[in-house]
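All remarks here apply to the structure that follows.
Removed: one protein chain of the complex. Kept in place: all other protein chains.
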Amino acid sequence: MTSAALITRSTARVRPTARRIVGVIALVVLAILVFYPQLFVIADPTSINVGQRFLPPSFAHPFGTDDAGRDIFSRMVLGARISIGCAIIVVVSAAAVGTVIGAIGGWIGGWFDTLLSKVTDVFLAFPYLVLAMAISAAVGRDLWSAVLALVIVWWPSYARMVRTVVRGQKGELYVKAARTLGASGSQILRWHVIPQTTEQLAVRMTLDVGYVLVSFTGLSFLGLGAQAPSPEWGLMIASAKNYVLNAWWYPFFPGLVILGVVSLCVWLGDGIGAVKTAKKGKAKR
Amino acid sequence: MIRRRSAAVAAGAAVTVFALTACGQQAASSSGSDEVTAVFSNIAETTTLDPAIAFSSDGFEFVRNVYDSLTQYEPGGVEIGPGIAESWEANDDATEYTFTLREGLTFHDGTDLTADDVVSSIERVQAVNQGPASIIAGISSVEATDDTTVVVDLSASDVFLPGKLQKIAIVSGDAIEANATDDDPWAQDWFADNEAGSGAYELDSWAKGSAIELTAFEDYYLDWDDAAPKKVTLRVDADVQTALQLMGQGEIDMLGAVGPDDSASAAAMDGVKLVEQSGLSVQILPLNTQKGALADVRVREALSKAFDYQAMLDYYQGYGDLAVGPLPTGFGGGIEDLAVPERDVEGAKALLAEAGYADGLTVSYLGLSGLSYEEFTGTLLEQNFADIGVKVEIQMVPWAQMVEIQSNPDTAADISFLNMSAVSDDPSSMLTQGYVSATIASNGGYNWSYFQDPEVDAMVAELPTISDETERDQAVIDAVTAINEQYVAIFASQPKLAQPVLDKWDVQYEVMDYNYVVRFFYARAS
């Protein structure tokens, strides 16, 4: 598949094993961050203390403190659940919706497939970020309207990807074999065809968590996503914007962490792709 | 003044990088005369130039410099004095006023400003019925008895009328006539982006979204000072920090709409000073008296006692004072002697227990998103109320949505945030704005407490009719005390007015025009 080819070329030199180890460690850390943030919190992130406002980064406050004297690091730890959590929710929902629509269309074919493809095409032709902003603004500017808006603009690419794979598999021998053995269409689709898409899906979803995170924090930055006093990262940068002259660290660290997490997703996505291509290459040989 | 050129020189350098032909020196001389100019930056752009509609600080910034009014406050002050009316008289019960205009006034287009223009200006405001209209709702008729005499009749006594007429801009009656259409008898379309005033400045151009340019009106009835700016730019910088950075580079001379929390960071900048004045504002947290636990005055008192007033002042780093109630101490007349609130956690707990909420309760707080101090207030409430077992649900929304939520009794939050500012020297109108039945939020007013008390209504309504000053001051105190006793709001603080300007400016901000307006005619550069 071209997608795999696209990925490997840039990264084939990195040994998949090294990347895998780093990847697993990073994922474990992120998972703990999202599920057990208490473990990382070094100061009560909601406790305000005006006397401690705008303290620069130090051992006690690695990322400094904000305008209300709260520890920025601890707030960011709590915010991970919201920012990364929402990004994952968006990607999983978009992938689920896209997979169902793509698989059904690709499997059934005919006018139904044409209709679904056309709808997908229309969605793919939107300037997605602008539409997400407009939808989020129109629906009501909270966390969930931003999530909804991003799912609406994100599912079609999954639908197209899955549809292509399903159509390709439809004529394969094993599908015919399963048919002959009396398996129903939905069973074949579910147990035999869709699993064929998992590798591509894994690559796409890993990368997309990163890209959705950037978009989601961007929406929050514009006031269209999470609302204060949530410690969502994009929103933190938006608040920090009011104090850039007093406290450079206030916007700096949240942005740096977003950059780090997204880079990680891109890097891992490349890695999964590389592993997959390596496997395929061996199999062919 | 010659604008600093550091950024422009950098621009020239950048151009050479792009290998284009540009010479930084050439154009610099074109504006390099001795003429004083001023660049003023506000947080938002006015949506209309129409003085019968504009009623926000950004609108006032334009109207106050381009239009005159019968009366005006002394620059930066609260004392009302003559404007284009050189004198006025009221009858004994303050129901009829006679204004005498100055001689030889002209509009920017050269036509004479006469009593007829004053009449049509007031009639236009009443007909358009927006913005300043509510302030002069008491005027029943207005009449020009000769070219320089205007008689204003009121439906009820009002000793504060002169202070209110400062809000009524005098527009050219000819311009109304010339630009009116059948659909638009008061020429609202035209006035939305044109002017027909007689003020110290004329409208030069309006580049929507970025700047309004004003130039001095040479035939103004007062004499121009050499140090007053002859060209003024009103620009928009939605972000205060950006504006401060620009000020640091010398691009902006004066800033408006800087909140108390930003004043400190502005003060720390080189070449920038703060203009400090005592404001006439109070930040209040209206407590919704119409539903839930807060309908019980004991709960409201408990919440008021649980609030940490000192923390709020600390947050403002000295740019705020304790508030004594709905009126700012700047009104004087004994208000400044009222007791300031104090935090009393034990007292608050006892009151809650008495009201039957010993086990605690949950209240909602609605703030304006994007305003750091309203967000801080939410967090502060959360922390303070935790001490008395009260949970706070915080919701931050944009202004439009905030108004919508509050104006519906079913959705109105328990606690919200409002900046209450005096717009005239009339304490009763400030009380009317937020504490009487007529202005409850569902009627479209700022009484977000939904506080309805016929006794208070009567007390407030009576104030403008009391002509004896000592008697009136006592009546004001009585009304304020009656409101305080009902704990209709937490009076969080009284922010100080501290706006940043470049060092060379000697300038005052207009306390009566929402604090952020400058009348450039009175500004002096050194």
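We call the chains A and B, going by the order they appear; numbering starts again at 1 in every chain.
Following the convention adopted for this analysis, a contact is a pair of C-beta atoms (placed from the backbone, for glycine too) under 8 Å apart; a residue touches a chain by one contact, two chains touch by 3 or more.
As a working rule, contacts and distances are computed from a predicted model.
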item	value
Choices "NADH-quinone oxidoreductase subunit F", "ABC transmembrane type-1 domain-containing protein", "Response regulator transcription factor" or "Medium-chain specific acyl-CoA dehydrogenase, mitochondrial" - which one is the UniProt name of the chain not shown	"ABC transmembrane type-1 domain-containing protein"
Listed residues B:64, B:124 or B:235, member touching the removed chain	B:235
Which residue of B:110, B:209 or B:454 touches the chain not shown here	B:209
Given A:19, A:61 or A:160, the one touching the chain that is not displayed	A:160
Contact residue for the chain not shown (choose from B:245, B:278, B:419 or B:465)	B:245
Contacts of chain A with the absent chain, listed as residue ranges	1-3, 5-7, 9-11, 13, 114, 117-118, 121-135, 137-141, 152, 154, 156-157, 160-161, 163-164, 167, 203-204, 207-208, 210-211, 214, 217-218, 221-224, 234, 237-238, 241, 244-245, 248, 251-252, 254-255, 258-259, 262-263, 265-267, 269-270, 273
Interface residues of chain B (partner: the chain not displayed)	3, 6-8, 10-15, 18, 20-24, 26-28, 30-31, 37, 39, 47-48, 130, 134, 192, 207-211, 213, 231, 233, 235-239, 242, 245-246, 248-249, 251, 370, 398-401, 403-404, 407, 442-446
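One rule holds for everything that comes next: only the chains that are shown with their structure count from here on.
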item	value
Centre-of-Cα separation between chain B and chain A, whole angstrom	45
Chain A - residues contacting chain B, complex	46-48, 50-51, 53, 67-68, 141, 223, 227-229, 238-239, 241-246
Touching residues (chain side chain B, partner chain A) in the complex	239-241, 244-245, 261-262, 265, 268-269, 311, 314-315, 367, 369-370, 372, 375-376, 378-380, 382-383, 394-398, 401
